[in-house]
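Apart from one protein chain that is not included, each protein chain of the complex appears where it belongs.
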Amino acid sequence: MTAEKTIVCRCEEVTLGTIQDTVQTYCCSSREVKLRTRAGMGYCGGRTCRHVIDRVVAEITKEPIKDEVQLSYRSPIRPATFAVLGGGKHDNES
Amino acid sequence: MTMRVDNHPVLGKQTDRKQVTIYFNGKPYEAYEGDTVASAMLAQGIYALRQHEVSGKERGIYCNIGHCYECRVKLEKRKVVRACITPIYNGMEIGSLTGFDERGE
Partner (left out) sequence: MKLWNLLIIGAGPAGLNAAIAAAEEGLKVKVIDEFTKVGGRLLGQLHQESKDNWWNGIEVANRLHEQAVHLGVKIECGVSVYDLEQAEFGWKAYTSQGMEKTDKLLLATGATEVPTPIPGWTIPGVMSIGAAQVMGNVHRVKPGNTCVIIGANVLSIAIANELKLCGVNVKEIIIPQANANLSDNGTPEKVMESFMRLTHMAPTILLRQAGKFATFIHPSFAVKFYPKNGIKLFDIPIKIKTAATEILGESKVTGVKTVNVRPNGEIIPNTEKITKADFVCIAGGLAPLSELAALSGCVFKYVRELGGHVPIHSERMETNVENLFVAGNITGVENAKIAMAQGTVAGLTIASEINGNKLQMESLIEKAVAAVRKERDEALIQFQPNIAEARDLIYQEFELEDRNMERPKRSIS
């Protein structure tokens, strides 16, 4: 089955099949999909797969994508070391 | 066969770039000033930059502008950087992140 072989969230290697099953079983929102499967919860912060997750959920639940961002963003929106968070400088990132 | 586009029909010629050496997983590679780690490695035909922490599957650049974090590599001893937005310098040492034990700090 293609859906089982199609990775949606590259960071956490969550497949389309897993996401579809989760939405079907729990009839849930993108946010719940994230919490149940870890899709969108990885290193990139869901920047890459969030639009796909929203679409899959909308398609299955037949509900239009909401105005409110379901897969919320939390700070820091880039991985940062404690040194940077503490106000220190770093060349580029972590 | 070089992967460098030194002569471009519209953008023109690219000359006078200073050559430097960078190290990827201990091996030396030629690169040019102005390269990012990603462009230098791709020019050398290196596509795989890291392995996925859990599955161990190899990964390379995906978005090339810092959004997806797929190309993150180890820089020197302990930093983790995105290869696509990190400029190279002479003698730079880059390494692949390979598994759970070497996950970025």
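Every chain is named by a letter (A and B) in the order it is written, and numbering of its residues begins at 1.
Here is the rule we go by: a contact is a pair of C-beta atoms (placed from the backbone, for glycine too) under 8 Å apart; a residue touches a chain by one contact, two chains touch by 3 or more.
In this text the structure is predicted, and so the values were computed from the model without any measurement.
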Chain not shown, its touching partners among those shown: A, B
Counting contacts across the full complex, list the positions on chain A that touch the omitted chain. 2-3, 5-8, 10, 13, 16, 20, 45, 47-49, 51-52, 55-56, 59-60, 64-69, 72-78, 80, 84-85, 87-93
Footprint of the hidden chain on chain B, which residues? 1, 3-6, 8-11, 14, 34-36, 38-39, 42-43, 47-49, 52, 57-67, 84-87
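What we mean here is this: only the chains that are shown with their structure count from here on.
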Note which residues of chain A are touching chain B in the complex, please. 10-11, 13, 43-44, 47-48, 79, 81, 90-94
Can you list the chain B residues touching chain A in their complex? 52, 54-55, 59, 62-63, 67-70, 72, 79-82, 85-86, 104-105
